[in-house]
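Have a look at this one before I ask anything.
As you look at this complex, bear in mind that one protein chain is not there, while each of the others sits in place.
Letters A and B mark the chains in the order given here, with residues in each chain numbered from 1 onward.
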Amino acid sequence: MKITVKVNGVAYTHEVEPRISLTHYLREILDLTGTHIGCDTSGCGACTVTMDGKAVKSCTILAVQADGSDITTIEGMANGNEMHPIQAAFKEHHGLQCGFCTPGMVMTAADILKNNPNPTEEEVRHGLEGNFCRCTGYHNIVKSIRHAAEQINS
Amino acid sequence: MLSANTDVLWKMLNDPKVLEKVTPGIKTLEAQGEDSYKAISEVKIGPVKGEFKGDLALKDKVEGESCVVVLDQKSKMGNVVAEIGMTLVQKEENQTEVQYTGEAKMSGMLARMGQRIMSGVVSTLSKQFFQAMEKELQDSQ
């Protein structure tokens, strides 16, 4: 099937097999390997991207379902060499260790802050429910996201 | 509770054509010996869906009273070995109570992903089985 999607501001048209997931499309066809695959039951959130402004787990969406949509992946967050405030906050507060869950965390954080520009600790933790991190114990991820909120709001 | 005498039910349970019709998901049932059949079934309940191939056999038969249906089905999602014991108790004329107990052993992905929902699946399938039997009875009358 033929699909046309906009990814990180660039329009692509590809012929794809109906069974491939959006994650697969991003990683294998567009070579955007920042979106990771951590499970096969939509439980880990490593594959989170935003689709038409909403965070989605790209492993649960077929590439053909994304036809006509506007997608942002982790590769589209920074402005050239200048990191997005969420990315900068993760660095500042050591919100990542092995880095594997990080793209999903950053994309989820963007969604949390979009819907709630000034979340409490509890709200951040609740918002991260769909994303596993095995390294940080979430402590510094929560700190990073709250710091990012302050930066964005100031 | 099914509307038939035990001997009518007993005959039905021993008729591959009936079994093929009433057993949920069975696509083909081919006799391969006395009380032993080759079965291809397709089951879809919630996230559990797949084509199974394998054997269906009747054992421990006590004429007109009880038997055990043994299903040994293999699929790419994993395998199921189920033993369903059935006892027919004539309650009144044309009313037979079927007491059944089921035990299913799963392997592979079915066991990992399906175990939680499997008891629900078994009870749904059993219900479907007996509903189909009842319908078959009515149709045959």
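Simple rule for what comes next: a contact is a pair of C-beta atoms (placed from the backbone, for glycine too) under 8 Å apart; a residue touches a chain by one contact, two chains touch by 3 or more.
Everything below uses one rule, namely that contacts and distances are computed from a predicted model.
Asks: Not counting the visible chains, the remaining one has a UniProt entry; which protein name from "Carbon-monoxide dehydrogenase large subunit", "AAA+ ATPase domain-containing protein", "Cytochrome C oxidase subunit II" or "Glutathione import ATP-binding protein GsiA" does it give?
Replies: "Carbon-monoxide dehydrogenase large subunit"
Asks: Among A:3, A:32, A:71 or A:113, which one is in touch with the chain left out?
Replies: Touches the omitted chain: A:32.
Asks: Which listed residue (A:14, A:54 or A:94) would be found touching the missing chain in the intact complex?
Replies: Selected residue, touching the omitted chain: A:94.
Asks: Which parts of chain B face the unshown chain closely enough to count as touching?
Replies: So the residues of chain B touching the missing chain come out as 76, 78-79, 105-109, 111-113, 115-116.
Asks: Just the residue numbers, please: which parts of chain A touch the chain that's not shown?
Replies: For chain A, the residues touching the absent chain are 17, 19-20, 27, 31-41, 43-44, 46, 73-75, 77-78, 83, 87, 90-92, 94, 96-103, 106, 121-122, 124-126, 128-129, 131-142.
Assume only the chains that are shown with their structure count from here on.
Asks: When the C-alpha atoms of chain A and chain B are each averaged to a single point, how far apart are the two points in Å?
Replies: 47
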